[in-house]
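A quick write-up on the structure given underneath.
Excluded from the complex is one protein chain; the other protein chains are retained at their positions.
Now for subunit A:
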Amino acid sequence: MKIHKYDTVIVGAGGAGMRAAIESTKRSRTAVLTKLYPTRSHTGAAQGGMAAALANVEEDNWEWHTFDTIKGGDYLVDQDAAEILAKEAIDSVLDLEKMGLPFNRTPDGTIDQRRFGGHSRNHGEAPVRRSCYAADRTGHMILQTLYQNCIKEGVEFFNEFYVLDQLITEVDGVKRSAGVVAYELATGEIHVFQAKAVIYASGGCGKFFKVTSNAHTLTGDGQAAVYRRGLPLEDMEFFQFHPTGIWRMGILLTEGARGEGGILRNKDGERFMEKYAPVMKDLASRDVVSRSIYTEIREGRGCGPEGDHVFLDLTHLPPEQLDAKLPDITEFARTYLGIEPYTDPIPIQPTAHYAMGGIPTNVQGEVLADNDTVVPGLYAAGEVACVSVHGANRLGTNSLLDINVFGRRAGIAAAEYATKAEYVELPDDPASLVVEQVERLRDSTGTERVTEIRKALQETMDANVMVFRTEQTIKTAVEAIGALRERYLNVSVQDKGKRFNTDLLEAIELGNLLDLAEVMAVSALARKESRGGHYREDYPSRDDVNFMRHTMAYREVGADGVESIRLDYKPVVQTRYEPMERKY
């Protein structure tokens, strides 16, 4: 075991982690730990753009953006945080441009902007061009630009270091962050990183679904590490299904395709979104569009022999426009489906995309131990966190924005804290939990296989807690996950080695997914209303009286060692916007 000492440790090197690292490296001695290489992070898969009311191409302002974000989140958004997001969006985009990001340009040389779902002029009058973009690889360009600037700033990376545990030390009754424990993939060695400040920026957990746009590596590692140490997870029942994933594969086809004029059609060729969202049509918020697609499919208007998908039609757009604005997604259609998008519509279905919930933080990125108390020295930003700027449903282009605004804020706050604070003493035998976990899995002779449990988990999640949910389906999921967790205790791996043991890695990842899936299902069961991405067929309306509040899920271990999930609730911060019925 090796022990390292840094002022600030950042867990994850996607957009949020690297944006934080650029700030914290200037202010404190910083290490960035990533289980991949920085440029492999899933920020790079984001396509359509980053929202900011630059008003480069038409009238716009941050107040309209704030409103759209709150409405898009079905009023579960903390309104003070949404205002910060929309205000700081403008400088965030300009900062990236100054760092070198090659945005597409208007004829007069400023950053070009395009339409995106849920972003509107004057509180819902009509779609507005707010998304700043670089073709359909905006996330790729953000990831590359941030990595390039990390090189410039001399950020210190520990690549292929997998963080497995969060160290907490109680000082005078207050839980404080002491550091993290990581497993070095190349050697199997365990490393303890003592740090004054730790920032989680490790991304989402979409791999508990089968059809997903998420990378294989998005397994909720950060959420699981803090949750197991008794810290809460907020609003985990809210998961976004992106309307346009490639049929059966789940690969993302950007909403920018509809922003450029693409149209969703059912088997009769009908532009069905006109029925569900007369004003915004195909550019309604993602939860609305995904439910509309499944309604078409359920009512027999789906396409194909099994009627299990609809079409994204780009055939009326000029090929030059597709080549200039949507080159990557048109290539995906060619590569994976053998379809030519110039002439043929693309079969799509909603795909599990984004966790609105996560580790609760305040607007400085400080992690909360309960509704009010911060954990000194612990921060989170990006998809792993829940500020909450996305509420019950995130708007497209607000996640690339979130990672930049709150990655920056967390990086500054953590580094400033680290320069003032003292080290917190490490717990006795700090690596014990990880050593025990790794050895148990490596030495296990159990008969259960990772692949079978993971498959069963993904199937139950897709079947029971996807776009439409009922008490019955969620209960089925809770029971199934419980049974899978039992089986997981008996799991073994074939690779017993130390070097690049990805077999072991996958087993650990599965453990994280199982924990988070259970939190999600239990949180969803208790929320007896429909709001944003959480739709209960047995409670089809929003219930502001009983559920205008954030879910806070805690892991509890009884005296008998039995684990359970305790749910609590946190008020939503409301400033100037009264909840209204959501129409697009």
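Everything below uses one rule, namely that contacts are C-beta pairs under 8 Å (C-beta built on N, C-alpha and C of every residue); 3 or more make two chains touch, one makes a residue touch a chain; residues count from 1.
Here, contacts and distances are computed from a predicted model.
Of the candidates "Succinate dehydrogenase iron-sulfur subunit", "Serine/threonine-protein kinase RsbW", "ABC transporter ATP-binding protein" or "aminomethyltransferase", the chain left out of this view carries the UniProt protein name "Succinate dehydrogenase iron-sulfur subunit". Checked against the full complex, the one of A:K2, A:R105, A:H123 or A:R298 touching the unshown chain is A:R105. Considering the whole complex, the residue from A:K5, A:R27, A:K267 or A:R440 that touches the absent chain is A:K267. Set against the missing chain, the residues A:G17, A:G44, A:P360 or A:G511 yield one that touches it, A:G44. Taking the complete complex into account, A:H216 is the one of A:K2, A:H216 or A:R298 that touches the chain left out. Contact with the omitted chain, checked across A:F500, A:Y554 or A:Y569, is made by A:F500.
Hidden from this view is one chain, which touches subunit A at 36-37, 39-42, 44-45, 93-94, 97-100, 102-111, 134-135, 137, 140-141, 144, 148-149, 151-152, 186, 215-217, 249, 251, 265, 267, 269, 303-306, 311, 313, 315-316, 328, 332, 335-336, 338-339, 343-345, 347, 449-451, 493-495, 497-503.
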